[in-house]
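Report on the following structure.
A single protein chain has been removed from this complex, and every other one stays in its place.
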Amino acid sequence: MDRIGILTGGGDAPGLNAVIRAVVKTAAGVYGIDVTGIRDGFEGLVRPDGVFQLTPDKVRGILPRGGTILGAANRGNPFAIRTVVDSEVQIVDASDQVQKHIEDLGLDALIVVGGDGTLRISLELFEKGCPIIGVPKTIDNDISGTEITFGFDTAVSMATEAIDRLHTTAEAHHRVMVLELMGRDAGFIALQAGVSGGADVILIPEIPFSYPSIARKIRERAEEGRTFSIIAAAEGAYPAGEQQVYQDGESASQQSRLGGIGAEVAEEISRLCGVEARVTVLGYLQRGGSPTCFDRWLATRYGAAAVRLANQHRFGRMVCLQGGVVGDISLAEALAEPKRVGLHGESILTARGLGICLGD
Amino acid sequence: MDRIGILTGGGDAPGLNAVIRAVVKTAAGVYGIDVTGIRDGFEGLVRPDGVFQLTPDKVRGILPRGGTILGAANRGNPFAIRTVVDSEVQIVDASDQVQKHIEDLGLDALIVVGGDGTLRISLELFEKGCPIIGVPKTIDNDISGTEITFGFDTAVSMATEAIDRLHTTAEAHHRVMVLELMGRDAGFIALQAGVSGGADVILIPEIPFSYPSIARKIRERAEEGRTFSIIAAAEGAYPAGEQQVYQDGESASQQSRLGGIGAEVAEEISRLCGVEARVTVLGYLQRGGSPTCFDRWLATRYGAAAVRLANQHRFGRMVCLQGGVVGDISLAEALAEPKRVGLHGESILTARGLGICLGD
Amino acid sequence: MDRIGILTGGGDAPGLNAVIRAVVKTAAGVYGIDVTGIRDGFEGLVRPDGVFQLTPDKVRGILPRGGTILGAANRGNPFAIRTVVDSEVQIVDASDQVQKHIEDLGLDALIVVGGDGTLRISLELFEKGCPIIGVPKTIDNDISGTEITFGFDTAVSMATEAIDRLHTTAEAHHRVMVLELMGRDAGFIALQAGVSGGADVILIPEIPFSYPSIARKIRERAEEGRTFSIIAAAEGAYPAGEQQVYQDGESASQQSRLGGIGAEVAEEISRLCGVEARVTVLGYLQRGGSPTCFDRWLATRYGAAAVRLANQHRFGRMVCLQGGVVGDISLAEALAEPKRVGLHGESILTARGLGICLGD
Partner (left out) sequence: MDRIGILTGGGDAPGLNAVIRAVVKTAAGVYGIDVTGIRDGFEGLVRPDGVFQLTPDKVRGILPRGGTILGAANRGNPFAIRTVVDSEVQIVDASDQVQKHIEDLGLDALIVVGGDGTLRISLELFEKGCPIIGVPKTIDNDISGTEITFGFDTAVSMATEAIDRLHTTAEAHHRVMVLELMGRDAGFIALQAGVSGGADVILIPEIPFSYPSIARKIRERAEEGRTFSIIAAAEGAYPAGEQQVYQDGESASQQSRLGGIGAEVAEEISRLCGVEARVTVLGYLQRGGSPTCFDRWLATRYGAAAVRLANQHRFGRMVCLQGGVVGDISLAEALAEPKRVGLHGESILTARGLGICLGD
């Protein structure tokens, strides 16, 4: 093996640079493998200036930095590229071209760091014959092939800090504070940050909620003389009986959706309980900044493990965390079904036991 | 002097508890003065259960905590209390009642910790004969009688951290990130956090902005190969030629105003420059949480100085910071005119010199 | 089950209060069980004023706080209590008295939160017939019955932050900076913080080191123009061929040992390489402060799980983390052998692959 490529796709996640650094240092130091950096996700494989030599000096000092020195693009599915021909939008399959480009670049392996969407594309490319190794990346922790992924701990940290900050204001001003957090389909961030921050109500997409149930909790607290409450709501949470609605593409909360679920909950609870309620949408603050040590440690191990897999020609595999140890799993298996908060698992049991209202 | 009262009014600000603690410890330890805590701002002086003995053990451990153990209310002007009589709203002057209550409680002095609004009420009460000592509190730093007040440094810290976090995502995703910050009339938070975080554009209420000017800056950066930009916008910033609009009462940004200036700027810049632009509204996160050491230090000195002033019967004075030292100033003078960012001061000169676009 | 007791033993660890809070809230809310708080570890079971009713209002607001509201004592093994009789120190077995006291207090279960030492005592008490449930607590992560325990993530976070801080000074001043971290027998903190902070050399007790090997690494870096280096050293690290020496009882680093291994390494490397080298001993800063969200989340789940186990009369069990999920294991099995960094595991493989010198 002489050369491997690496690209990062999808939304931002703290730890991407730690993966890149570990890949480059491990490839160069242990195996004498050169690394090609690919810019802006799969886009870098279909445009002329999309690659560059990723030498060890280019990754110096990036370990504690958020973002990705490779750039990332939310678009760029090579199986469905939008082009405009004669003023008409056409969807073109450029996967053959990508495959050929991988060969022309002399890449003996391609490490793809990305979330569910990016990894599904990677699986298709692998099935076409590309030498893919996957590295899972998701703020939401919604990939089932691994216990956890990097970026999630940093997101939950920021969310917990936000709850800590809202707490004192809520208490001093006798208010209900709603914090809208990421999580369109999976409520892990809201659940863990909510429990860690001491929220009174936690709303997640897995459990459609009812306003009367929330209102009852607020009133119970008021009767105990607790004149404030904290509600942590995943952006994908929705009232039972209604349809979950959010915009296509990037998650709703990131788009600073006007009238998101947080604002709706604040308004409705204010109306039902006759209290002041305010909403804060945490948005992008969950995605950026220096990764926590947990995420740096995990991302670094993922990068190193990905190079080892590549060197063993174990293509079509994804690195993962199992029993606290970094291992690997087939991409197909890892993506077979998405990960969701288990309704009868110990996390939910714990939250209910603490007296937290889950909206049902 | 046997007894002093203390109340906190207006919006939340980190450092309120540090003031309260310093007042109680100094009063008890140095002068043997008892302290009466008044609940929820001036409201505590017009309702039956509004006061309690504030003994030293009640202030233990509160120094690093945000919020106020006294509670605060945004309403509660005793000169204009809204009451409903026969289904009709009436504005009643309860200031005589408040003054009598202060006497009945045996308060030889009343320390009022609050912002512009609360301090103006305090000045009126002082002019009626109440033994008032003022302590300035404003997140926005808009009180001219003092170089700075507590709460501001914590707010700027959070705002700067937010810019740091947005930076890496902006860079990785080639985006314009707009951060909407507090500051309805004064742009200090946006200016200082913007400079400290390395923002490319800073919009403040003191300088009405033009979209073409911002767009020019974004494009200049793109031409230099800098495919991302950070815009720090005070909530009260507005386009030249338009009217500054925000809702009454609490500041717009805190109400998570749908379609605030941040969202408007993001949308317009996206349209003008053909780039992806996103907005984050920091809101309440600027008001809560543990105060920085700067704010703890200043708030503690303010509390101690207020007791010294009270003991000297120097009523109608406000503690303040002058030349880095805690002194005092008459409330009337301190409130004579509001503080704004000086358009020709060294702060603005510095920002322009760094190449930051101020929108004009 | 009517009543359970809880005590915390051994050194401080962020997350203890989160366990206590979860125990009290879960016991009261789900099962209607009363909780008795026991002061200062097992000491509270042998002295008159050692217990108090732990009602839900006593655990309000303690979730984000370090330390333990129950107090902890490093001494207090009821099987070997030191007493002075006629000026002579005698070791007395008070375990019968403790067992009787547990019965007299009406405790149907006793939840013990502690490290290796405290849990071994608990196992003995269980074997005598006491209804013990164990909750593992160790900063060092050296308990083998669980993937990880609370407190560790906070300690590694502080250690990683310290490396980040030392980095810039090392670089600006062309120095070798040595950071001495906790870990007498297990090097997990040094290994994870070292990798997460980008250390160049990591010394752990599991791998006796050689000075020439470290010096070689420093010189290699100098030849590449890297005029600074960071060394993360566990307090229990020692040179190959020598005996590992540290003082009895509390860990050496905590005692701010004069001439600890950090200082020794700094001096020796300075001599061997002709560079300036400085040492920082992190000590107690690793044990205190607000727990990270990871530790709050884990500690809360442990507390809740411990109450469930107690309610099921599953005594002699310890809660633990397995595959990312909270489960339980017998105390005897959990303590059978201590946990150490695996010399051929993927963590060490990763560190070596990154080019980090492990001293061998």
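Residue numbering begins at 1 within each chain, and the chains themselves are lettered A, B and C in the order written.
Keep this in mind: contacts are C-beta pairs under 8 Å (C-beta built on N, C-alpha and C of every residue); 3 or more make two chains touch, one makes a residue touch a chain.
If you're wondering where the values come from, they're calculated on a predicted model, not measured in any experiment.
Taking every chain of the complex into account, the absent chain touches B, C. Between the chain not shown and the residues C:Thr169, C:Ser210 or C:Gln312, the one that touches is C:Thr169.
One of C:Met1, C:Val30 or C:Ala73 touches the chain omitted from the figure, and that residue is C:Ala73.
Only one of B:Ala240, B:Ala336 or B:Leu354 touches the chain withheld from this view, namely B:Leu354.
When the omitted chain is restored, the residue from B:Ser95, B:Thr169, B:Gln192 or B:Gln286 that touches it is B:Gln192. Not every partner is drawn; the one left out touches chain C at residues 8, 11-12, 14, 16, 40, 65-68, 71-74, 158, 161-162, 164-169, 171-174, 177, 254-256, 258-259, 263, 266, 278-281, 283-285, 287-289.
By the touch rule set out above, chain B reaches the unshown chain at residues 22, 25-26, 29-30, 63-64, 147-148, 153, 156-157, 159-160, 164, 192-193, 195-198, 292-294, 296-297, 300-301, 304-305, 307-308, 321-326, 345-347, 349-350, 352-355.
Criterion: only the chains that are shown with their structure count from here on.
Shown here, the protein chains touch in a chain-like sequence that does not close on itself. Legend note: the chain whose CA centroid lies nearest the centroid of all displayed protein CA atoms is A.
As a whole-number value, the distance joining the C-alpha centres of chain A and chain C reads 31 Å. Inter-chain spacing, taken between the CA centroids of chain B and chain C, is 42 Å. Shared interface positions of chain C, i.e. residues touching 2 or more other chains, are not present.
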